[in-house]
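I'd like to ask you about the structure that follows.
A protein chain is absent from this complex, but the other protein chains hold their places.
Let's turn to subunit A:
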Amino acid sequence: MTSESAATADAMNSVGEACTDMKREYDQCFNRWFAEKFLKGDCSGDPCTDLFKRYQQCVQKAIKEKEIPIEGLEFMGHGKEKPESSS
């Protein structure tokens, strides 16, 4: 909860190595919106939507490649079937 932790909080990695930069950019946007808007009751639009879409697409790909068993989420259109061949 100190200012040091604010700097290191953005240093976390993504499950997909290629997604880490996108993740950190999205996290910074989200953390700002969360603290300055959402918690203060400001319901005006989420400015991070585009950043999140790009980041989410990358994570979705990484989850499929690593065969991490995520179920029940909207974007996970496939079932439990494994890919025939790896790309």
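Assume a contact is a pair of C-beta atoms (placed from the backbone, for glycine too) under 8 Å apart; a residue touches a chain by one contact, two chains touch by 3 or more; residues count from 1.
Quick note on the criterion: contacts and distances are computed from a predicted model.
Peer 1: Looking at UniProt, which of "VNG2A protein", "U6 snRNA-associated Sm-like protein LSm4", "PRELI domain containing protein 3A isoform X29" or "Thioredoxin reductase 1, cytoplasmic" names the chain that isn't shown?
Peer 2: "PRELI domain containing protein 3A isoform X29"
Peer 1: So that we can see where the missing chain sits, which residues of subunit A does it touch?
Peer 2: Residues of subunit A in contact with the hidden chain: 1, 5-6, 8-9, 11-16, 19, 23, 26-27, 30-31, 34-35, 38-41, 43, 46, 52, 55-56, 59, 63, 68-70, 73-75.
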